[in-house]
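Now for subunit A:
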Amino acid sequence: MALEDYKNDMEGCSRCSSCKWIPFNQVKSWRFAHNCPAISRYNLHAYSGSGKMIMGLSMLTGRSELNESIMDIIFTCQLCGACDTACKVYRDDIDLMDVLLELRTHCVEEGELVIEHMATIDALKRENNMLGEKKEARGDWADGLPVKDINQETVDVLFHAGCRYSYDQDSREALRGIVKLLVDSGVDVGIAGASETCCGGRAYKFGYQGEAENYADDMLSRVKSSGASLLVTPCADGYSAFNYLYPRMKKELPVEVLHISQYLERLLKNGEINLKNNVPRKVTYHDPCYLGRMGEPYLGDWQDSKLLRPMSMKRAGRNGVYDTPRDIIKQIPALELVEMERIREYSWCCGAGGGVWEAYPDFAVWTASERIEEALSTGADTLVTSCPWCLRVFREALAETEKDLRIMDISELFLESAGICSPATLKGGGAL
Partner candidate 1 sequence: MDKNYEQFWEKVTNLLGAERVYTSDKMLDSFRASDPEVDGNPLALLKPESGSQIPDLMKLAREEKVNLVYCSSSTPRFRGDTVPKGDGVIVDMSSLENIVRVDRRNKVALIEPGVTFPELISEVDKVGLKVLMPLLPRTGKSVLASYLEREPILIPKYHWDMTDPLLCTELVFGTGDKFRTGSAAGPGSLEQQWAVGGAQKNPLGPAQTDMARLVQGSQGTLAAVTWATVKLELKPTIHKFYFIPATDLSKLIEFAYKALRPKLGDEFFILNSYELSTLVGNEGSEIDKIADKQYPYTLVFAVAGYQHLPEKRVAYQEKDMARIAKEADVNITREVPGCSANRMASLVGGCSSPEYYKTKPRGAFREIFFLTTLDQANKYINIMHENLDKYDYPRERMGIYIQPIQHGRTVHVEFSLYYDPNIDSESKDLDNLYAEASESLASAGAFFSRPYGVWSDLAYRYCPDTVKALNKVKDILDPDHILNRGTLCFEEVK
Partner candidate 2 sequence: MISDEALGAFQVIVGEENVSREPAVLDTYAWQPTINDDPAKWVYRPVAVVLPGSTAEVQEVVKVCNKHGLKFKATTTGWGVYSGPTSDNVVQFDMRRMNKIIEIDEKNMYAVVEPYVTGAQLQAEAMKLGLNTHIIGAGPVCSPLASATSGWGVGWDCIYMSYSARNVLGVEWVLPDGELLYLGTPGSGSEWFCGDGPGPSLRGILRGTSGALGGHGVFTRCAIKLFNWPGPSELHTEGLLLDAQSEIPENIRFHMCFFPDRDKLADAVYEIGDAEIGYLATRVSPNVFLYGATPRLFRKLTRTSALRSLLSETLKWMFVIVLMGSSREEIEYQDAVVKKIVGDYKGFSLEMTEVPVIGPILPMNFLRVSAIPAIFRLGGLFTTALGRNETWDTQLDWAEVGEELRKRRIEQGEVLDDMGDNPFMALYENNTWSHCENIYQYDTRNEKHLEKLHTIFAESTIRAMEICQEPLSSFDWRVRKILGPLLYDYNYWQKQIAQSFGAEGAADTGMYCDEVDYDLSAGDPQLKEKLEKIIAEKK
């Protein structure tokens, strides 16, 4: 695809500004009505979903040219999808996210490159991960765990840890705990260890479609050779890549893909795990963009006018994973769930996505701080999420304040209640 292919979408923008707000039926206060971190921070219309589309149209029609400033605006965006969801409350004929993604590809193709992204991609090519860490160390997190190596044997369930989880020390215990839980529950699970590579999802968002496709091919062959019928990942980015991006790139994985929360819920339903320990916290749950609205599976191509596209083929975030983590939380004894105002399809982004963490860290932390404020406004003592990138940026943002709030992964709560890990060993756990 090229930018030209999205001209209809861009021309469809009526400039209503709905993309800057959570869907209006859900606005509960003045304070938490915004949905787009970029325009919330930088204010010029250009930073909104609509703004970027109009800039694309402007360039496409020769009214202006791509330059570093415009590139900067395009990439000062987490690609969180909130604008897309808000727009699609009313519009069937605009795929805003697709335009935003294509704009990035266009920038890369035109040589307008974000230096930090270049560095990340270079590192990715060398080390097969988005953190620039050594590829040999990718499997270190599993040292000593009685889990199968898919390079040695076939498995029913392939566990894909993902880049961030693989290297992030703060999440190590949780990650090990989850895999131990699966093994102890009798799941025939295996990992790729050091041979696991990035899903390529973030590379795609940086505008490097080619790289993403390479990693998709790699993943495809790994899955096939593992013999697995189910792929489970704790990484929301990975989940979205496998469920949406890969089919979109015509590289659909031949397995069922589940986020770890979905798999844990399945185990709970089957009675294979008990959540028996009290976890006396008041938590609020943050819906990660790429598990929620951007976690919606690929719905297929629609070739005709989008005005005629059926709802079932309009990707609007309705089929994201929202209830599963909540259902888990509700089953944990003594745990109270209070909701923030911006949740589900209209959740506020953590700030880390879309290459912002890499290139605009201040903006990422700003975005996360907004979310922390919102979490605190609920009276919760713990902010729970189910994405390692969310975890990381929330922890970074919290460290810059003196606010009293725990940041935890859903799996940490799960492990604590299941008795697999003690609170003290979990990053987000410990005495309140």
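Inclusion criterion for the candidates: all candidates are chains of the complex that A comes from, given by their letters.
In this text, a residue touches a chain if its C-beta (ideal position, glycine included) is under 8 Å from a C-beta of that chain, and two chains touch if they have at least 3 such contacts; residues count from 1.
On a predicted model such as this, the values are computed, not experimentally measured, just so you know.
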{"item": "Neighbour of subunit A by the touch rule, complex-wide, chosen among 1 or 2", "value": "2"}
{"item": "Subunit A to candidate 2 touching residues, read off their complex", "value": "8, 11-18, 20-21, 23-30, 33, 39, 42-46, 50-51, 54-55, 57-59, 63-67, 69-70, 73, 85, 89-93, 307-308, 310, 318, 345-346"}
